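Left out: one protein chain. Kept in place: all the others.
What follows is subunit A.
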Amino acid sequence: MSRPTARKAAPKGEYIETDSGNKVSRRSAITGTANITLGGRTVIMADVVLRGDLHSTRPVPSSSGKEVTPTSISIGRCTVISTGSVIKPPCRTSKGMPHYYPVKIGDNVFVGPNCAISAITIASHVHIGANVTIHPFAIIKENVKILPNSVIPANMVIAPGSVVGGQPARVVGEVGEGWGVSGGGAGGGLGVGGGGEEKWVEGGDLRELVRSIK
């Protein structure tokens, strides 16, 4: 059970909350906001860098003929991006021109502090430890746990339910059948108030964690 990332005793109003419940730190560095979508109840912590300005330069075919803003980063619901992490869309050079591809991150993904992420896809219920580097075009499937300090090499596909770690990362195990099942059993809202257990588990529903971040 890893602890939540170091939550600094923030002054009031550390987070800007949007209508859909996204919490974005005032101290995060986000560029190209038009190209970023957040699914709702997603937390972007302090010192997170989202490079939304690095979007695809290819013309997007649109039915209405209108100019469509290309998406460069899309993040699902109840996902937590911890302090100091960087999300940068992967880039491929073809014919001397760099082309950026959009990053897609699913629901209930926990990204630990100080990660550098250039993956093309991160599916839902993925737990990424601290100081993880994900090289361009990696694909991470559902229910994957990435151990802290791992380096995921470029183009690597991580099968659902794997535990990976190391530099370069390799599959070191499988998550148990109980991955992401919160401890209280069905509908397991655990203890409320002081002394209660952490109300979220790795790979599980992060709604409680999101709620507790203020």
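Here is the rule we use: contacts are C-beta pairs under 8 Å (C-beta built on N, C-alpha and C of every residue); 3 or more make two chains touch, one makes a residue touch a chain; residues count from 1.
Note that contacts and distances are computed from a predicted model.
> Look at the options "Dynactin subunit 4", "Adenosine deaminase", "RecA family profile 1 domain-containing protein" or "Trafficking protein particle complex subunit 2-like protein" and return the one that UniProt uses as the protein name of the missing chain.
In UniProt, the chain that is not shown appears as "Dynactin subunit 4".
> Using the document's contact rule, name the residues of subunit A that touch the chain not shown here.
1-4, 6-7, 9, 95, 135, 141-143, 147, 151, 153-163, 168, 170-173, 175-179, 181, 183-198, 201, 212-214
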